[in-house]
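One protein chain is absent from this view; the other protein chains keep their places.
A and B are the chain letters, set down in written order, and residue numbers restart from 1 in every chain.
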Amino acid sequence: MSSKTNPGNFFEDFQIGQVIEHAVPRTVTEGDRAVYGSLYPTRFAIPSSAVFAAASGLAVHPVEELIAFHIAFGKTVPDVSLNAVANLGYAELRFHQPVVPGDTLSTKSEVIGLKQNSNGKSGVVYVRSTATNQRGETALEWVRWVMVHKRDTELPAPETVLPELAKVVAVEDLVIPAGLDFAAYDFALAGEPFRYDDYAVGEKIDHVDGVTLTESEHQQATRLWQNTAKVHFNKEARPDGRNLIYGGHVISMARALSFNGLANAQMISAINGGSHVAPAFAGTTVYAWSEVLDKAEISDTVGALRLRLVATSGRDESMTLRTDEGKYADGVLLDLDYWVFIPR
Amino acid sequence: MSSKTNPGNFFEDFQIGQVIEHAVPRTVTEGDRAVYGSLYPTRFAIPSSAVFAAASGLAVHPVEELIAFHIAFGKTVPDVSLNAVANLGYAELRFHQPVVPGDTLSTKSEVIGLKQNSNGKSGVVYVRSTATNQRGETALEWVRWVMVHKRDTELPAPETVLPELAKVVAVEDLVIPAGLDFAAYDFALAGEPFRYDDYAVGEKIDHVDGVTLTESEHQQATRLWQNTAKVHFNKEARPDGRNLIYGGHVISMARALSFNGLANAQMISAINGGSHVAPAFAGTTVYAWSEVLDKAEISDTVGALRLRLVATSGRDESMTLRTDEGKYADGVLLDLDYWVFIPR
Partner (left out) sequence: MSSKTNPGNFFEDFQIGQVIEHAVPRTVTEGDRAVYGSLYPTRFAIPSSAVFAAASGLAVHPVEELIAFHIAFGKTVPDVSLNAVANLGYAELRFHQPVVPGDTLSTKSEVIGLKQNSNGKSGVVYVRSTATNQRGETALEWVRWVMVHKRDTELPAPETVLPELAKVVAVEDLVIPAGLDFAAYDFALAGEPFRYDDYAVGEKIDHVDGVTLTESEHQQATRLWQNTAKVHFNKEARPDGRNLIYGGHVISMARALSFNGLANAQMISAINGGSHVAPAFAGTTVYAWSEVLDKAEISDTVGALRLRLVATSGRDESMTLRTDEGKYADGVLLDLDYWVFIPR
C-alpha cells in the first residue's frame, strides 16, 4: 500500500508568501481551437480567421483568450481547490499577450491572503496566479479566492491577511496586444456594424440565443483544460448523483452567446471580477445578456468596453441582475465583469 | 436597452440581385479533421492519410469535402435561414478545389429567386452561394432554396423569379483537383477492390452499418461549422422540447457509412440535389444505402460516379426510396444526389 496520490491542500497547508509551482505544462494547439469551437458557439472573427487576425495586426493567429484562461486556471485546481467548498471570486485578471498554437503554458501561484471562517472548519485562501509561456513571458495573471476545508479543525487560525484588490483593472493597466490595429477592420466580415461609439454606458443587450447544456460537452471542455475537480466528472462524488458543471464552461458559453450583439468585442483584455452565482447542470438552457459598464479609448483604432456578462438559466428578457432586496435574481448563473477590445 | 442582435432576414428583406457578404471567415485546421473524425465513422483514404493523398497527386492534404461544405454553408445561416421554415433543396454544388488546413473560407450569396407562398405568410428564397479562400479563389459554390417567414404579412408579394437550375451538374462542369491521378492507387490500403468499372448504373448498395445519434455529437458538429440555427441547440426553442438535428449531420453520417461498399468513392465533386426528407433526433439510428445513377470517365485514371445517397432511420434492406404513390418511404431521412471521383 502506498500514499502517493494527491489529497490536495487543506486550509492549514497554505501560508502567506508561499509559492506553488503547478503541474503540468501544457502546449496549446490548433486542436484546442477546433475542440473549443465544437463546444461553444463562438464566432469572433479574430480567433475564427487567421486572415482576419493578420489584418488586425497580429503576427500569429491567437486562440480565444478563454482557452488560455481555462488552461492556466486548470493547473491550479489540484493544488488550490481540490478541497474547495466554493470558488468565491476573481479579480485583477489581465491578459499580457495573446496565446497562440505552439505556446506552452505553466502556472505559478502565490498565497496572498488567508482568513479562517468563524466556524473553524474552513477558511478563505487568496492566490495570485501567473501563467507563463515557453519564453518565460507572462501570458496572463489573476487573483482568485476559494473557501477550503481544514483537515484538522483543532489547529489554531492563522493571522488574517486580506489582500487589497482592485475592484476594476485600471485602463492604464490593460495590455494592448503587440501590433493590434483595427484601422482595416471589416465590419461585414466580423458580423455586425457596431463599433466603440455605438455602445453607451448603461446599455443592456439581450443576446437572445440559448444553449441546452449536455453532460458530455461540459466534461470534454473541463478535461481539455486538465481540470481535475471530481465534482465535474464523477456522479458518485456528489450526494445528488449529478455532475456539477465547471463554472468556466458557463463563462465560455455566455461569452460565445454574446457574439449576437457584441460581435466586435474581439479580445478579452481583463476580468475585473466574477461570481458563479448558482450551479449549472446538464439540461440547463443557458442564455446571456450584457451591460456596458464603462468605456475607454485605447489607441486611434482600438477602444475598450467594460462589460457585465450575465448568464442565466432560461431567458430573462427583463435582464434583471438583482431583486429589490439586493440578492441575485432567480436564474442568474454567472455575473462576470470584464474589459474587451473593440474597434473605434 | 438596445437592439443590436441579429433578428435574421425575413422574406421581404430579400431582393433579386442582392449580394450578402456573410460573416465570419473561418480558418480550417487539422483540428477540424480530428473532430470530424470523432463525430463520423469516416475512413476514406485521401482525407485519412497525407501519404495516400500525396500518392494521389495532391500537393497538400485536403480535409473531407463535407467539412468545407458545412463551414461554407454555416456562414449563410444567420443571413439566409435564421427565420426559415424549411430548407427545401440544393442544386449545382461544385467543389472547385480541395480545401486544406490553413485555408480561410468566406462565403457570399446572391439572391437569384423569390416566390411568395399563396398563403402570404412566407416565401421561397433562392440563393447562389460562393465560398472563397484567402487567395480569393472559389473553393465551392452551390444554390439552395429555403422557405422563409414574412415579418409583415401585409406587404405585397414581390415579382416571382424562378432561377433555371441544372437538375444535374454536367460532367464537363466537374472540376478535377489539380494533380489528381489514381495511377498509383493502392486498393488494399483504401479498403476495397472495387473500381469505376465495377459499378453499374442502377446498382444499389446497402451500407449495412448503423449509428445511433446522440445529443452531444450533433451539437458539436453543428457548432464546429458555426451554424447558429437555434433549433439545433436550444430545447426551449421547439414546442416538443427536442433538438432538431442539423441536416448536414445526417449527410456526413450517411457519407461516412457509405464507405462500406464505396470505399474508393474518394472525393465528392458535386452535389446535384438533395432533400432532407424527415427530421432526425437524438436516438435515431441512421443507416444508408446508395444507388449508382450515372457514370463518366474523367481522365485516364479517374472516373466519376453519380450516386444517390439515402439515409434512413432504421435499416431498410429493401432500399425503397418511394412508395407506390410516389411519396418517400417511411424512414427515409435524406435523399442526396452527388458526383464523386473514383479510380478507373
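Assume a residue touches a chain if its C-beta (ideal position, glycine included) is under 8 Å from a C-beta of that chain, and two chains touch if they have at least 3 such contacts.
On a predicted model such as this, the values are computed, not experimentally measured, just so you know.
Asks: Of the listed residues B:I20, B:I112, B:A190 or B:A254, which contacts the missing chain in the full complex?
Replies: Of all options in B:I20, B:I112, B:A190 or B:A254, contact with the hidden chain holds for B:A190.
Asks: Determine which one of A:S106, A:S122 or A:N264 touches the chain that has been left out.
Replies: Residue touching the absent chain, from the options given: A:S106.
Asks: Looking at the full complex, which residue from B:E110, B:D181 or B:E203 touches the chain that isn't shown here?
Replies: In the complete complex, the chain left out is touched by residue B:E203.
Asks: If the hidden chain were put back, which residues of chain B would touch it?
Replies: Considering the whole complex, chain B reaches the absent chain at 29-35, 37-45, 48-52, 61, 188-192, 194, 198, 203-212, 214-217, 260-263, 285, 314-315.
Asks: On chain A, where is the contact patch with the chain that was removed from view?
Replies: Spelled out for chain A, the touching residues are 1-2, 4-6, 21, 23-27, 29-32, 34-35, 78, 101-102, 104, 106, 134, 214-216, 219-221, 223-224, 226, 228, 230, 233-237, 243.
Following the convention adopted for this analysis, only the chains that are shown with their structure count from here on.
Asks: Can you give the rotation angle that fits chain A onto its twin chain B by Cα atoms, in degrees and rounded to the nearest 5?
Replies: Answer in degrees: 120, to the nearest 5.
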